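Missing here is one protein chain; the remaining ones are kept as they sit in the complex.
Labels run A and B following the written order; every chain starts at residue 1.
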Amino acid sequence: MQLNREALTRAYRQMKLIREFEERLHEEIQTGEIAGFTHLYCGQEAVAVGVCEHLSERDKIVSTHRGHGHCLAKGCDVEGMMKEIWGSQEGLCNGKGGSMHIADIDKGMLGANGIVGAGAPIAVGAALSNKIDGPDENGRLAVSIAFSGDGACNQGTTFEAMNLAVVTKAPAIFVFENNHYSEHTGDAYAVGTSNDIASRAEAFGMKVWRASGVDFFSVYDCMREVLEFVRTPGNGPAAVEFDTERFFGHFEGDPQRYRGKGELDRLRAERDCIKIFRASVTGAKLLEDADLDAIDANALAAIEKAVEESRKAPRPTAENVLENVYISY
Amino acid sequence: MAKLMYRDAIRNTIFQEMQRDERVVVLGEDVVGGMGTAGGPEAIGGIWSTSVGLYEAFGPDRVIDTPISESAIMGAAGGLALAGKRPVAEIMFADFLGVCMDQLWNQIAKFRYMFGGKSICPAVIRMPAGAGYNAAAQHSQMISQFVTNMPGLKVVMPATPADACGLLRQAIRDDDPVVFLEHKFLYAMSGEVPDDPDYCIPFGHARLARAGEDVTIVASGMMVGYAETAADDLAHDGIGCDVIDLRTTSPLDEEAILDSVEVTGRLVIVDEAPPRCNLATDIAALVAGKAFASLKAPVEMVTAPHTPVPFARELEGAYLPSPVKVAAAVRKTLAY
Partner (left out) sequence: MSRIRAFTMPKWGIEMTEGTIAEWMVKEGDSFKRGDTLCLIETAKITNEVEAEYDATVRRIVVAGGEDAEPVGALLAVFDDGSHSDADIAAFVEGFKPAEGGLAQGAGKAKKEPEPEPTIAAPAEVEKRRIKIDTNRPISPEALRLAEEEGVDIAAIEGSGRNGRITHQDVVRALRGPASPRLRGTLAVEEDDLAVLASPLARRIAAMNGIALAGVTGTGARGRISKADVIALMPEPGGGAGVGMPEFRPGENRPEVIPFDRVRKVVAQRLSAAKQEIPHFYLRTSARVDALLEMRKTANLVLGCKASVNDWLVKASAMALTRHPEVNVQVHGQEIHRFPQADVSIAVASPKGLVTPVVRQANRMRIDQLAAETRRLIDKAQGKGLSMEDMEGGTFSVSNLGMFGIENFDAIINPPQGAILAVGTAARVPVETEGGIAFETRISFTLSVDHRAIDGAAGAQFLATLKDLIENPEGMFA
């Protein structure tokens, strides 16, 4: 653990912000106020934050349908995101994208994605762009990260993207978050390599890592190694598989009849990355409970404000339908 | 002006744009050709010879030879464009759109809209399309009807070497994603091409290839030549045709079509795609809706039949529109 107090505080706040964001959406969606399909990231916060805490705005990420965590971790504005999910004209995408298409190109967030497996080729394209731009003054390359789950690891696009990255030595990182459910199907069934996604990436000829995804420090330390490798010009891509958990259903409204008895309670008790983080930092006397409680209150207030602002935010009008299809037509 | 083949006009334009703008990169299967072989890089230079010499001039970072992975090519083009580059991707045969449809249709075309206008995706997707080489059902199709239907894309169908140059340069400099449908059968066509290194043809500006007051013929891509041949034959019988080369099917130069039909009152549309929901039906609907009172006869459409593209020479000949079929349609609309 080489993180200073400030870095730890920021990491915890990011994880907590994601957690409160998603828990609040879970409540709000049940009232019917929010339209459409929403896929919540609760339970996987350590991965998004553990990865993105290493990144700068030069680095790109491409996310998934379960993208709120990646967006927040990469620095997207909380209020802008909340307003987008509310469908407001002031949302990050002017109400045109919604939950599954949040993006902030300036922050290096190239978009959540409604199509499972579609992100990896795009991330490789961004990695090729990084490669063309070349290393910075410290001789390090910017990277591009494709977040994928145990669902996307079965898509041909992911395979094509991994091979193309290897062939072109693109500085891409394939982050596989194995939350053990592709929609409503278990990885024991759907992933033919017996729960082992990293071995697939390895077979494509790239270096791989495996780590726990519920422990922030495990993710963070692993990613330091991965990034050290990929940022070095000439090394090409890498892949990493994180073992993590999904606390909600595939989508909001999913009755989750596939879960085992007491499974969710057990996960929340034993595999909650936020509880694990708190235990680690307080046990090691790096942060006090009072510090963390203050962060909790702060995150909760930020979400409360975002929801309030979203409720008040202006709605798009029919004329807006025609905007933003083209720059000029 | 220099006399160039259609393929060379394309290759030269890419070359000049890569020289002018470092952000322009090329990717696709065998665009270098020979990678990993005894022959070495540039053993091929692209199967259509539209990327000869690019690798030598610009190197592997900007001329990216990819494995056979259309989804990865299309997706990488999208990623490169989002990340600030100006990719020119080649899908070796337009028919392969089938394997990478998602990356074009759900991703590239929609980024800007989904992201609320906060991104640009200046990708050019070059797709050699069309029949004429007896390449049968999976290597001969005209796919203009699919891509024209996709909001967010611009669709270009050059009919001459000069247009291939001026439209491709515009496509590369354009900030929106562009599908550039090169007709395979036109690659060897020769013609005068302007030397101006900034020669751009604006999109949505149709070309009047022949002028006449009796019948309007609307065509695109290889069909333009067929329409011109038919119009020249008909001119011997005193029948004058406006031949409108659409150049781009998205955006569509509605004005040029409607203006012409207002004068002639008779419309023949030539489309290499099968007859349902294609450009011909689209333009017929446009004219029915906006120039109904001008029409003196039912709109005639000369299209491929509702079949896959067949293989045998006789069958492919029967499948494709032809100058004779176009002339017959013109006479039919005049005989009404």
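By our rule, contacts are C-beta pairs under 8 Å (C-beta built on N, C-alpha and C of every residue); 3 or more make two chains touch, one makes a residue touch a chain.
Since the structure is predicted, the reported quantities are computational estimates derived from the model, not experimental observations.
Chemist: Give me the visible chains that the unshown chain touches, in label order.
Modeler: Result for the missing chain's touching partners among shown chains: B.
Chemist: With the missing chain put back, one of B:127, B:256 or B:287 would touch it. Which one?
Modeler: Only one listed residue reaches the unshown chain, and that is B:256.
Chemist: Among B:126, B:207 or B:325, choose the residue that contacts the chain missing from this document, as touch is defined above.
Modeler: Touches the omitted chain: B:207.
Chemist: Would you write out the residues of chain B that touch the absent chain, in ascending order?
Modeler: Here the touching residues of chain B are 166, 199-202, 204-214, 231, 235-242, 244, 251, 253-256, 259-260, 263, 296, 298, 334-336.
Here is the rule we use: only the chains that are shown with their structure count from here on.
Chemist: If you average the Cα atoms of chain A and of chain B to get two centres, how far apart are those centres in Å?
Modeler: Using C-alpha averages as centres, the distance is 39 Å.
Chemist: State the interface residues of chain B toward chain A in the complex, per the touch definition above.
Modeler: Contacts found on chain B: 25, 27, 60-62, 64, 66-67, 69, 71-85, 87, 102-103, 106-107, 111-120, 151-152, 154, 175-176, 204, 251.
Chemist: Can you list the residues on chain A that touch chain B in the complex?
Modeler: 60, 62, 84, 91-97, 101, 103-105, 110-111, 113-115, 118, 120-132, 144, 156-157, 160-161, 163-164, 167-168, 323-329
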